[in-house]
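Just one protein chain is left out here, and the rest sit where they should.
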Amino acid sequence: MCEQTKKVQSIIHKYDKAKGNLLSILLDIQEASGRNYVSQEHADIVACELGIPLSKVHDVLTFYAMFSTKPRGKHVIEICKSAPCYITKADAVVTMFEEALKINIGDTTQDNQFTLLYTSCVGACDIGPVAKIGDKIYGDLTKEKIQSIVVSYREVTECPK
Amino acid sequence: MHHTTDPNLMVNLKINGIPVTVPGGTLILDAAKKVGINIPTLCYHPDLKVRATCRICLVEFKGQKKLRTACSNEVWEGAEIITNSKIVRDTRRTVLELLLAEHKPDCLQCVRNTKCELQRLAKELSVEETSFISAGHSFEIEDQHPAIVRDPNKCIKCGRCVEVCQDVQQVSAINTAHRSAEFEIGTPYHQKLDQTTCVSCGQCIAVCPVGALYEKDDTGKVQTALDNPGIHVVVQIEPAIRVALAKEFDIMPGNITPGKMVTVLRRLGFNKVFDTRFMTDITSREAAYELFDRLCNNGVLPMLTSHCAGWINFMEKTYPEILNHLSTCKSPQQMFGAIAKTFYAEQSGISPEKIFVVSIMPCVAKKYEGARTEMSASGQRDVDAVLTTKELVKMIKHGYLDLAKLEESEFDDPLGISEDDMVICGSSGGVMEGAVRTVYTELTGYDLEQFDFEAIPDLEGAKEADINIAGQVLKVAIVDGLKNARVLMDQIKQGSSKYHMIEVMCCPIGCSNNVRQPFGTTAEIEAPIYQGHKSPAVLTLYGKFLGNPLGPKSQELLHTNYIPQYRK
Partner (left out) sequence: MSKIMQLISANCGKIPPGSVADYVQFGGYEALKKAFNMQPIAVIEEVKKAKLLGRGGAAYPAGSKWEQLFEIEHFPKYIVCNADEGEPGTFKDKLLLSQDPLRVIEGMTIAGYVFGSHDGYIYIRGEYRDIQRVFQTAIDNAAEAGFLGDNILGTEFSFRIHIMSGAGAYVCGENSALLNSIEGKAGRPRIKPPHLAEVGLFLMPTLVNNVESFANIPVITLLGGEQYLSYGTNDSGGTKLVCLSGHAKKRGVYEIPFGITLRDIIYDPELGGGITGDKNLKFVHLGGQSGPCGPAALLDTPYCYKAMRSNGLSVGSGAVVVMDETVCVIDYLKCVTEFFIHESCGKCTPCREGNKQIYHILCSLSDGQATKQDLQTLNKLTDTMTCASFCGLGQTASVALTTCLKHFKAEFEAHISRECPAGVCNFSKGRGE
């Protein structure tokens, strides 16, 4: 059994193979994938282990916005486009990230390090416009701040501990 | 608001000011029918769990601003419901227009033209066009499957197909996915149906209100064969199909006799018209000997019947570890094809390449079965085309035949064998009953009297019987519907099944492929007891061609193997 599959199995067992824990199981599998997605193969394993039809696992994976069924960048940068961020110039933040990463919104960098996406409100309207990367939320963004954020994530990737 | 669901209490309410009294727990939809008001619906289906998502059946509760769905709300004491106020009428029309905006408007080309629930609704509400803009999507139509065609451009997202597949059949091949504008109904990862757990039972087609799901049309293929004077086209048909046929033509079932059906088929150009019941007798005989063999030689028990095509698909995909329980008998349809292209070809002096075998069935899974590549025991495809009742109707209409005025004809002798005692040999209890009777006679030398089935406790759609054969008890069961069948299959997996033979029909209410109500049976006319094993025609076929049941010839032509199709 390959490493990834072992990891998937251990996540499923951590959550007691309970059907009610499907969302958490899938979130953990997505995080462990390294590419922020849940592959069809892993979805199949989850379906089999939990005794849920694949069509129901697929429904959950496509219903919730945090999941992706296709590989994404190691770091997913999500720019909030809900109203409170929109009116405080979220569009400008998008443009600045696009320039810093040299991709358009919706795309992934060629080195698969970053994916740039829109997201709905993440509950940080007091510091908007915001960008969410993983569990961290960055607000009150300027061009310089954005540059240094991108660099910091790149540095973390390029310099193994 | 106080709701009562106690059906023992009567509830008084008013609908459009008209007093109505109904038992507690009655849906507003049904209460309205009592006073002659048929509230329109679209996603509602009486045999399925309520979804209340189309929002067509909205009614007004007096004094409330929000409208409510009649399909999901029960009556309550003192309710005042209005079904036709301006707000209800306007809202209903707007909802319909919203649906039409995303529905491909090609009624004339559509398979459901004049039989479409959406079209009917638009006609009833006099909605001829929509004031809304379409998003202009164009989705790929899946039509590679031998039996089922899916057209997402027509889907109105009523969810009936999901309910029947997930909840009734528990096959779960299709489901909802995504949300919002991307909300769709289909297979996971847009897999082709064949790659999913789909068993081709066709229940999704049966409940789809529009042309989003329909059976593959093979009438063109059949017509081409009929038009070719060099091809000898034979057809087998189950006489009980006439009930569905009558419904399609709006005629009383009693007015379409089997004799008229034979005439229709001859008029359409079929060279020979055979009665499927003859092949059912053959199937029962083979199954009987197979059961007998398993009983006497420590064979795998219980033996599971194998004539239901959807059931076979289900077993291969869902219970591959117990495939050895299935009878290796092919279905009557497939046996017919194999015999037609061997024995019948010999007897009639026609080369098998020139024989085109057609089967008319009420079921789309039979199309899938006919297309199986392993079903070519004769050296070529045993069954060339399977038509459903709907396709037969189409051909009859294209031929402009008036069923009421047709004369009666006789079926052709079964595969060329002279038959004098057809009536006695009509299959009355399906393959399993036939098999059991044969085994009984073989073991005791006597005929088995009528025996009764009793419902299996706590299992819907299932019944069992104990048959005493020379001091031993043969335990048999019949179950309809895959959800119910799972219970018995799980028992087999756990090693706790008490049965010797189980007959499974994939669809919840059985099908006329496995006639439980014998031909001609009414309350007044008692059904003759099945005596297929005494059929002279059956015995002749064995004597002249097949040899013994389960013999080498039978094994070659009439039996098959199963392959696990889908592994998790």
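Labels A and B are assigned to the chains in the order they are written; within every chain, residues are numbered from 1.
The criterion applied here is as follows: a contact is a pair of C-beta atoms (placed from the backbone, for glycine too) under 8 Å apart; a residue touches a chain by one contact, two chains touch by 3 or more.
Just so we're clear, the structure is a prediction, and the values are computed from it rather than from any experiment.
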Per the touch definition above, residue among A:I45, A:V60, A:A131 or A:I146 touching the missing chain
A:V60
Who touches the missing chain here, B:I28, B:L58, B:A288 or B:A309?
B:L58
Full-complex touch with the removed chain, picking from B:D90, B:D227 or B:E410, is B:D90
Absent-chain interface residues of chain B come out as 3, 50-55, 58, 65-67, 72-74, 87, 90-91, 94-95, 98-99, 101-102, 131-133, 135, 157, 159, 176, 178-183
Pick out the residues on chain A that sit against the missing chain.
18-24, 26-27, 52, 56, 59-60, 63-67, 81-84, 86-88, 119-128, 132, 135
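Going forward, only the chains that are shown with their structure count from here on.
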Chain A-chain B separation of Cα centroids, rounded to whole Å:
45
Residue numbers of chain B touching chain A in their complex, please.
166, 172-179, 182, 187-189, 196-197, 568
Chain B partner, complex, touching residues on chain A are 40, 43-44, 47-48, 53-59, 62-63, 69
